[in-house]
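Notes to accompany the following structure.
One chain of protein is taken out of this complex; the other chains stay put.
So that you can tell them apart, the chains are marked A and B in the order they are listed, and the count of residues begins at 1 in each.
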Amino acid sequence: MINAVGRELPEKIGDYIVKPYAGAKETIDAEKTVASRRKPSKRAVNGTKLMPDLKEAIKKTGLRDGMTISFHHCFREGDYIIGLVLSAIKELGIKGLRFAPSAVVNIKNPSIVDFVKDGTINRIQASGIRGELGDAVVEGLELAEPVILRPHGARPHTIETGDLSIDVAFIGASAADDFGNCTGQVGPNACGSLGYSFIDATCAENVVVITDNLVPYPCVPISISQMYVDYVVKVDQIGDSAKIGAGAARRTKNPRDLLIAQRAADVMAASRLFKDGYSFQTGAGAISIACTDFLAEHTEKAGIVASYALGGMTANIVEMHKKGLVNTLLCSQSFDAVAARAIVENPNIIEIDNSMYANMFNKSCALDKLNFGVLGALEIDVDFNINILTGSNGEMMSGIGGGPDVADGADISIVTLPIVRGRIPSVVDRVFTCCTPGSSVAVVVTEAGIALNPKHKSYEMLKEDLQKAGIKTVSIEELLKIAYSLTGVPKPIETTDKITCIVEYRDGTVIDVIREIKRD
Amino acid sequence: MQTAKLKRTSLYVSGASPINMIQAAFYNEDCLVYDLEDSVPNSEKDDARLVVYNTVRYHRPANKYVIIRVNGIYSEYIDEDLEAAVRANPDAIRIPKVEYKEEVIRICQRITEIEKAAGMQVGKIEVWCNIESYLGLINAYEIATADERVVALALGAEDFTASMKSHRTKEGLEIFYARNALLTACRHAGVEAIDAVFSDINDLEGLKEDTALTRNLGFDGKTCVHPRQIDVVNSFFTPSKKEIKYALRVLQAVEEGKKQKKGAVTLDGSMIDKPMELRARTTLAQAEAAGINVEEELL
Partner (left out) sequence: MEIKQAAMVGTLESSDIQISISPNPSKGISIELQSVVKAQFGDAIVATMTEVLESFGIKDAIVNAVDRGALEWIIRARMQSACCKATGTRFDWKGEDK
């Protein structure tokens, strides 16, 4: 069958029944109770939940072959927790687990691929599997079922429907007490918001908090409450603080990226929605960070104040807040050390649940009020569909992240990307992997021009506003022509019939699949 | 309405850097100068010449006034640079360190010979002369009028101040005379005057002050050494409402004169000459480039 973005999909992939992406938002069965595996059980023994080591804790949870384990990726590339836990599980001889972290970033030591090869893990679900694992998967790494990739907003929903049912959630925290109250906001390895973990804490059958910074009861602040936590383990190191805080907002010097960022900010400032109380999400890529700075300049010049910034926070968004240019930061993730530590110091920088941020099936999510969302992308096609996952050789470059959620939620979604990267065109006639449907993309900004999507709900308004501001636009076809005139038309990537990844949309339907790359 | 080709900003990009050359096509500069001279090490002159030739001849960026800066008139590279640059068919060839009109005449003759040999339209390629020494400055008017091809003189402040034994400062008092002298020569010759670069690419405030002077003195444009400087410099060449209105009136008078087949056209009691008309067209082109709807200004 063919879904609403023209992707060929099978009816079933193993046991997975494919619900094709249908374009409009799916209606939810409001009668169904939210699924949680949490059980009423007393865990504190002799006034503590502290276990002597990871293995003891794992044994206590009753983890067995074939169960599902989860993690958050708030420590990014500095994470030691996943490696420590998987090593302990492997030593206990438990096999065939379903590995369901919020995302896999590029963690190398130990290698997650090795845990797949030795049978500890045989299924994977995440928002992304960037790095060695992703590359191995698209090259045909043997798993019991294809990897399911879904945006940040879809994960909590899938957990609440019971489709992703977590047996044991392992939650790394930079500070915790012996009853399991914990946070990522303080301690030597602070990572900031633990936004991705709230859903795991409330819905998993077992919750194990892992810290290297055991503090006297009660831990302050309390991000995740003791009422959800079964066991606490202290380890030597939960992560590499240099890598946890890496990517601190250093403004790019690349004039091309600055130009794109400037133009994206100009588009926002030209919009009639850019007024006192506007809201935005910019993100953490080089262009996004620079765009935040230009947006701050526009805001200051216009003498207005934004009501809130949403999602992943960076040092320069915190700076905007301190300058009084944005009232509140709703922080589901902290992208650098400055943003990580800013939450405790500033009452209006608030740690929020990732589900509150992006889950469209909540009674409401913060994205529903968002004016401007700035997104990165690897490729965009003439239908404005976005690929954020796979590179020009079909390799796994990134995770889906919250992009599809932001594009759909924001009044005006702006995709920023260079028209070519080396000889790789970024505007193409058809993206290799569709992650975000073009219907939710309002504008694409490149150094070679700005294109509006005539099919987007904000088109007429935006067209008028940009004209008024003297900002010139071109058609997406024109951008495609420019890209191909520079690079030539690329040869399509050849694949086998084997599906390695299922790409879900924020409503839980299948927007695309990734097939195994054919190599000579 | 015919639009004049703007020359507010000229961005230098090194022929030794393919990545910078490709990206340079997308900034907002009016003129893109592919450089074979100072930014290219001697060991890479032949390589850069071929890269620039292939780029300009076969993949010339759209909507830019394309210039190739060749190596010095007395260098070992100039002959082959001209063979390549002429065949690449840019809008202009920029000649460094011009000091005498005879140099211009010789180069222009050579351009004509190559145009003929290559079966190209003769005389279409324009010439910019960089004035980079006191001698060049003294002879500026003669240089500007040496050949029909010469359409602009550009001040090169670093070499000029070296030739003068003066010290380069941010405020630029040491080149104040040179700027005025160059402008005077250009105005008298009817060619455009391009101001020197502001070298500190990290000092945007300094650039603003410097460009304000550029504009107030009367220059038609400024050379840029970094893409970050372009938007700042362009913004100083945004004409005021008053200037736009005046330009529109000049052109209306010219149109009216054409209709009535008048030889001389006057406005407010003064005669409108060719340079005035050109200036009016440039003003409107600058307004349009700055996103101003000129028709609305009429109301």
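Here is the rule we go by: a contact is a pair of C-beta atoms (placed from the backbone, for glycine too) under 8 Å apart; a residue touches a chain by one contact, two chains touch by 3 or more.
Predicted model only: the values in this text are computed from it and were never measured.
A.B. asks: Consider the whole complex, including the chain that is not shown, and state which of B:Leu6, B:Ala24, B:Val51 or B:Val104 touches that chain.
C.D. replies: B:Val51
A.B. asks: Check each of A:Arg37, A:Lys95 or A:Arg421 against the chain that is not shown and name the one that touches it.
C.D. replies: Per the contact definition at the top, the residue touching the missing chain is A:Arg421.
A.B. asks: In the complete assembly, which of B:Val66, B:Ala84, B:Leu248 or B:Ile272 touches the absent chain?
C.D. replies: Touches the omitted chain: B:Ala84.
A.B. asks: Could you pull out which residues of subunit A are in touch with the chain that's been left out?
C.D. replies: 392-394, 421-424, 486-488, 490-491, 493
A.B. asks: Against the chain that's been left off, what residues of subunit B make contact? List them.
C.D. replies: Looking at subunit B, the ones touching the missing chain are residues 17-19, 22, 46-47, 49-51, 53-55, 57-59, 80, 83-84, 87, 117-119.
One rule holds for everything that comes next: only the chains that are shown with their structure count from here on.
A.B. asks: So how far apart, in whole Å, are subunit A and subunit B when each is placed at the average of its C-alpha atoms?
C.D. replies: 49
A.B. asks: Write out the stretch or stretches of subunit B touching subunit A in their complex.
C.D. replies: 22-23, 26-27, 59, 226-228, 231, 290-293
A.B. asks: Show which residues of subunit A lie in contact with subunit B when the two form their complex.
C.D. replies: So the residues of subunit A in touch with subunit B come to 255-256, 258-259, 262, 419-420, 447-448, 469-472, 485-486.
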